[in-house]
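Only a single protein chain was left out; the remaining protein chains are all shown in position.
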Amino acid sequence: MILYFLCLILFCVGLYGVLRKRNIVKMIIGLGIMEYAMNLFFVLMGYRFHGRAPIDAKDQNILNMVDPLPQALVLTSIVIGLGVTALVISIAIRIYEKYGTFDITKIKRLKG
Amino acid sequence: MINNPETGMTLIVKTITRLTVGLILLFGIYIILHGHLSPGGGFAGGVIVALSFVHLMLAFGKDVAVSRVSKNLASNLESIGAMMFLLVALLGFLRGSFFLNILAKGSPFNLFSAGTIPLSNIAIGIKVGVGLFAIFLALVVLERSK
Partner (left out) sequence: MELHILLIFMIFAAIVAIEVKDLLSSVIAVGAVGFALCLAFLVLKAPDLAITQLVVEILCLIILIRATINKDLPLVIEGRWVFNALSTLGFIAVFLLFSWLALRELPRFGEPIMEVVKKYLQEGVSKTGAVNIVTAVILDFRAYDTLGEATVLFTSVIGIMAILRKPGRKKKE
């Protein structure tokens, strides 16, 4: 319970960065932190006390494995997160080339 | 081109890179092939393969890495990986349904076991590795061309 709540506080730190910062790179960093918090939350939901990693061993009958389903979902989500981060970074580099700044308010001013 | 002192980092970095980059590539391939026996699999192994090429590019400059894997080859290989994964999925229609594991299962704890899972791992490893390398190549080429 406390762990879930700490995880949501981490999510809120990323949310604050996305909402309040005016630098595009800071916004991307906030997005990354939100993604980390979501991945961690999924894996925390599947943990089991005194559980073992979901890999069979030779000549052993393992009964108390942790939940492998959230791990499988998060495994794809991590790689997608890298792709999304690279896409947003490339857009930010294009904006820097065109306007010479990372500040979003200046970009708005130059357009009008 | 490799011994050109103008591009890339210093001689020390280049010498160490010559020793280590093959080992990193080999470790990535090992992780991909043993995905159904140990932690790892196509995603992690593919990113390690991409990191070995990124390492080469950072140490020797852009041209050496491009001479190994050019941009067109990277996009073609990525499409081939995606098509291979889809082909493995369509192979299941021989017995009735999508993504059915039709090959022989073999005995557990062997390298050649688990039916189509190693094939899917190889396809995903090619796709992720070459795709991430293509992303990095696009970013670096843009920065140089200014």
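Note that the chains take the letters A and B in the order they are written out, and that residue 1 is the start of every chain.
Going forward, contacts are C-beta pairs under 8 Å (C-beta built on N, C-alpha and C of every residue); 3 or more make two chains touch, one makes a residue touch a chain.
Computed from a prediction, not measured in an experiment: that's the story for all the values here.
*Asks:* With respect to the chain omitted from the figure, which of B:8, B:41 or B:61 is a touching residue?
*Replies:* B:41
*Asks:* Can you list, in ascending order, the chain B residues touching the missing chain?
*Replies:* Chain B touches the chain not shown through residues 31, 35-41, 43-44, 47-48, 50-51, 54, 58, 75, 78, 82, 85-86, 89, 98-99, 101, 105-109, 113-117, 120-121, 124, 127-128, 131-132, 134-136, 138-143, 145.
*Asks:* Determine and list the chain A residues touching the chain excluded from the picture.
*Replies:* Per the touch rule, chain A residues meeting the hidden chain are 1-10, 12-17, 19-23, 25-26, 28-30, 32-33, 36, 39-40, 43-49, 51-56, 65-69, 71-76, 78-87, 89-94, 96, 101-103, 105-106.
The rule we apply is simple: only the chains that are shown with their structure count from here on.
*Asks:* Any idea how many Å lie between the Cα centroids of chain A and chain B?
*Replies:* The mean C-alpha positions of chain A and chain B differ by 23 Å.
*Asks:* Which bits of chain B are touching chain A when the two form their complex?
*Replies:* By the definition above, chain B touches chain A via 38-39, 41, 43, 47, 108-109, 128, 131-132, 135, 138-139, 142-143, 146.
*Asks:* Quick check: in the complex, which residue numbers of chain A touch chain B?
*Replies:* 53, 55-56, 58, 75-76, 78-79, 82-83, 86, 89-90, 93, 97
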